[in-house]
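Excluded from the complex is one protein chain; the other protein chains are retained at their positions.
Up next, chain A:
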Amino acid sequence: MEGGATNVSDPDNLKATELRLGLPGTDAPEKPTPANPRGSKRALLEANEEFRGKSKSPEADSNGQEAAPIAKAQVVGWPPIRSYRKNSFQSRKVEAEAAGFLVKVSMDGAPYLRKIDLKVYKGYKELKEALENLFKCFSLGELSGMEGCNNRSEYAITYEDRDGDWMLVGDVPWEMFISSCKRLRIMTGSEARGMRSSP
């Protein structure tokens, strides 16, 4: 499972293989982590506001009850769960979200793999550029396998989805792609040609 062990001390040295916009050796500024002041009234309301958009109003008020159904997200101290329990799940959730979109990228013929965070990119174009940068040293040239592909190249970018199938990157909407992509593979040579030629 990608990003399985959530180990604080970073044993896989993710930092070294993390994709950044910048030259290797420079440190990009860290993504700011959301403040989580525990026990503060304000924080609770703020945290709840995130979910206001997601929570739907509970029951249809069709039987004309006087009391309007309470929007779940706005109720302080509900459901009645100890902060201790809430906090231990909260930190897990943040970790899971942080690790959830890290995928390995392999390139045929390259001696080692890279790892990237798909959440960082807004779309296929950015991903393609990032991959070009990553594997520049292996004389990739321009990558194909996505919209506006370049006939010169002999590479195709593919990904393994949740079912274990190898798919061509670029067919499905971006959001769907990042949630179903488990790893990436830059195919070379004849295999790549075969993928590109399919309709």
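The working rule: contacts are C-beta pairs under 8 Å (C-beta built on N, C-alpha and C of every residue); 3 or more make two chains touch, one makes a residue touch a chain; residues count from 1.
Just so we're on the same page, contacts and distances are computed from a predicted model.
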Self-check item: Among "Transport inhibitor response 1-like protein", "Proteasome subunit beta", "Large ribosomal subunit protein mL51" or "Phosphatidylinositol glycan anchor biosynthesis class T", the UniProt name of the subunit that does not appear here
Solution: "Transport inhibitor response 1-like protein"
Exercise. Could you tell which one of A:Gly77, A:Pro111 or A:Gly164 touches the chain left off the display?
Key: A:Gly77
Exercise. Write the list of chain A residues that the hidden chain touches.
Key: 1, 4-6, 38-42, 44, 51, 54-56, 58-59, 63, 65, 67, 69-70, 72-73, 75-86, 88-89, 92
